[in-house]
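Shown next, in structure tokens, is the structure this report addresses.
With one protein chain held back, the other chains of the complex are shown just where they sit.
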Amino acid sequence: MTPFYILQTDVPEVIDRIPGAYDHFILPYCAGIIFCLCWLGVGLVRVIANLSSSDRKALLLSFVNPVLIWKNLKDIFCDCLLHTKIWKRKPLLGFMHSAIAFGWFLLIVLGHLEVWLFAPRHLYLDNGSLFYPIFYRYFIWMNPGHTTLRGSLFFFLMDLCLLYVLAGIGLAIFKRFRSRLLGMKHTTKPSLMDRVALYSLWGIFPFRLLAESFTADLAGGSFLTLPANALLRFLFGDNLHFMPWWWAYSIVLGLFFVSLPFSRYMHILTEPLLILLRNAGIKVRHPRKGYAEAEIYACSSCGLCLDACPMNVQKKNLRFSSVYFIRFLRRHNEKKVNRIADKCLQCGKCLALCPVGVDSPAIRRRQRAAYNDRLAFDYSALKAPVPGGVSGAPVAGGGTPAPAGGKVMYFAGCMSHLTPRIIKAVLEVFRKAGEDFVFADENGGLCCGRPLLLAGKDRAAKTVIEANRKMIMESGCTTLVLSCPICLKVFKEEYKLQGIEVLHYTEYMDRLVAEGRLTLRKGEGSFVYHDPCELGRGCGIYDAPRRLVEGVGQLCKAEKEGDESVCCGGSLGSLTLSYDDRKRITAGALDNLLVNHPDRIVTACPLCLKTFSDASSDVPVVDIAELVAESTARV
Amino acid sequence: MAKNIIIIGGGPAGMEASARLDALGYTVFLVEKEKALGGHLARWDRLFPEGKPAGPVLDSLVGNLGNTKVLLESDVLSLNRLGDSFRISLSSGVSVIADAVLLTTGFDLFEASKKEEYGYGIYDHVVTNADVEEFFRTGGDPRIDNPQRIGLVHCVGSRDEKAGCRNCSKVCCATAVKQACELKAKFPAATVYCFYMDLRMFGRGYEDLYLKAQKEYGIRFIRGRVSEVSERIDKTLQIKAEDTLSSTPLRVTLDLLVLMAGMRPSREGTKVAKMIHLATGDDGFLSSLDGFGGMQATSIPGLFVAGAATGPKTLPDTIAEARAAASLIHEYLQKS
Partner (left out) sequence: MIDFGFYLTPSSTIDLDKVDRKAVDDLARADSGIRTCIACGSCTASCTAGVFADTSVRQAILSVLNGRNEKARELLSSCMLCGKCMMVCPRGINTRHLILSIQKYFDGQ
């Protein structure tokens, strides 16, 4: 028995029993890993080569920026290994992913450490570095009676990590058959290569356990492998044939690595790349190449987007989900890709829930642009003086200039003109707060450009945006208040209005309340607040509207809300969704809102308001502006 | 022993059928949820096409009821079959066993505030067809304040998928033309516009009404649906439509906008139909056996329907159906 405190002995702890560092059984594994690495190398070069030169430069710069380096390390650690995003939403799924990813990662690291400590010469490529750490227990046996504390610790840690991974694998196998119990209604149908990779992945760790158990009496082991070895001896006698198990272990590893590039498990290796690209600030420019390619391969095909997509209240629409969009992009199935791209509502919920952060709504917009951006348009009239009849309308350059004076400009947007109650309520609040303001599009204005962007008509959108931008910059206002979240998103992201603060009216009213310029009377009613897609997920505004609602009544919860809010079905994002399908989505969204029986539904988007009021027969639908207007006293 | 008949809905159809069946010697229970009989007719001032006052029509319907047992302010709590008969219990505590049931649950007017863009309930001078009748009946409505420019919008909540009503409501065109004339007569200096998608002047005398509106009242008919209404500071309304006949967008400022709210299946009728498992069509109206010979019969023996419960009808149609139903019920009760 080795004394407890001995850390090193003069006698070698281990026996390097095969100095040549080779055995036939490693061949399947080596073939697999070499193939996989070559494939990855080519893929990496392709992605980098397809980035625009400015994007490549941004990527390079990100590698020397300490803030980004830290962010990259943190993100890779949290997202790729610990899977914190999944933990937050579905803890059991999170454990499963982290067990497999982080556990496997630890096994690899510890394996290399072991080699480095006990047989350092095998860390060189000509001495088996490719496979030595993997099959360490086969090549290096312990020297009986000379194992140190260090060695025991490694035996213990390796068994612990193996158990960790096996627990994850167990859950994964369970999930394949009982996904509902882990919180998923729908799962993806795996492709053939997915199955090959999946079954080999399932096989890797059980075979590793068996192989190591068979050799545990010779190579050493701990709480998992030693009892297993004793059991095997009890079952099969003293002469254990361990070779078949090491072969099996190597074969499943090889199979896994060969199938990996063609399977969903490619995400394991692509996700870090995607994180690097994303943190460097690179955006998707082409629906298939460069950044998009990294996203496509980073998709784990987990199917969380299936439950996320509001279209999936109807089973027939499952095929339009992001996971299948990515799959068809990967397979270059142009016809299906186009059909899915056009169908999407662009509500962004799949992105919000995606554990990898694949922005498939953006890829869809690129796909739409691939054709639609080429379509001709003619906005020459915007440059000419506005024809008679819209006197005073502060529209595009050359038109009547915006009335000067007001520092606050209110831009209602196209959709608000179809919901006059919003406009009326907003104006009333302005007056009650004594705000000096200009109503920019009282007599009609230009579209904000967002609908064009959603349809992929980028050049056209740019023209419209430029015309609007000119009008706003020339107006001399310092604050721009919008009532339509669709406008808000594009004004914030694309307009580049230097010196002008762009606010949604919920933010603006919330500020008026905070500044004491508005006082809300709290009443009896209970309200549920619907987060409009473009306001919540689009612009990250969740709290200001809720504070306002809480100021006038009781706020009750929807089944799903915040970034999991369900699209009302009225979205301008979809190009092809039929009116009947939209009605089904609206009905589903209403069910989601009404679980706690509120008196009224409150929202903050003209499109949501109109869509819901058409469909809701029992519960009235109001806009926050109306609520504020009716419960505000002038200070 | 006289057989019992329950009639649910005390509008024109219910009253007419009650009168006929009472005259045939049956015991008729006429169930009405409101305080008075008459349905929409009681809230109407004059009737198209000639502009005959609604009051005397209503009075004569009520006058013919004879021994009919009228149960006012009675909500139907339950209605079910017991063998060949029906059992109804009402909110008033009354419960009746009857040999036949006639549903004359009529229609509800479309809630005009649902068409957001027209601003009903938001703007000061937007009213509905029912409001105009009320104005003529009682003489007071602050929203109708000596208007000089008046617009009537046809098909509000009719022929509109967005509002969930594909059907044509049949009576609004004639009502709009009638009200346009009446408003013009009331405010002689006013300019009156009718915004229509199609003018469906199908009945006897309707085309005459149309001609009179053009010739004598100078109503301007514009073929285009109003798509947007905005209110100015001075509370006048700015209307946007397309004059589709000249293919030009059109704007006009108005002092009064009248929305011709269409006919929707009545909530009460839908509720009762659910109780007795009577099917409703895709449009939400009650299903009769068929649209021809079986118009007043239903899939349930002893259960009959008449009037606007099975779809938009004019008043003469409704009265004719009520009579047909009475005769059919008589035949049914004689056989059983």
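Per-chain numbering from 1; labels A and B assigned in written order.
Criterion: a residue touches a chain if its C-beta (ideal position, glycine included) is under 8 Å from a C-beta of that chain, and two chains touch if they have at least 3 such contacts.
Keep in mind the model is a prediction, meaning the values are calculated, not measured.
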Omitted chain's touching partners, listed by label: A, B
Identified contact with the non-displayed chain, of B:E50, B:D75 or B:D243: B:D243
Touching residue (missing chain; options A:M193, A:L572, A:A587 or A:V619): A:L572
Hidden partner chain, touching residue among A:G444, A:G523 or A:G562: A:G444
Options B:R143, B:K186, B:R225 or B:R323, residue touching the unrepresented chain: B:R225
Subunit B residues touching the omitted chain (full complex): 117, 155, 159-162, 197-198, 223-228, 240-244, 247, 249-250
Hidden partner chain, residues of subunit A it touches: 342, 371-372, 374-379, 381-382, 386-387, 389-390, 393, 395-396, 414-415, 417-418, 444-447, 449, 451-452, 454-455, 457, 460, 464, 570, 572, 575-579, 607, 610
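Here is the rule we go by: only the chains that are shown with their structure count from here on.
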Centroid distance [mean C-alpha coordinates] between subunit B and subunit A, Å: 53
Residues on subunit A engaged by subunit B in the complex (per definition of touch): 389, 417-421, 423-424, 579, 609-610, 613-615
Touching residues on subunit B, where the partner in the complex is subunit A: 114, 116-117, 119, 122-123, 161-164, 228-231, 251
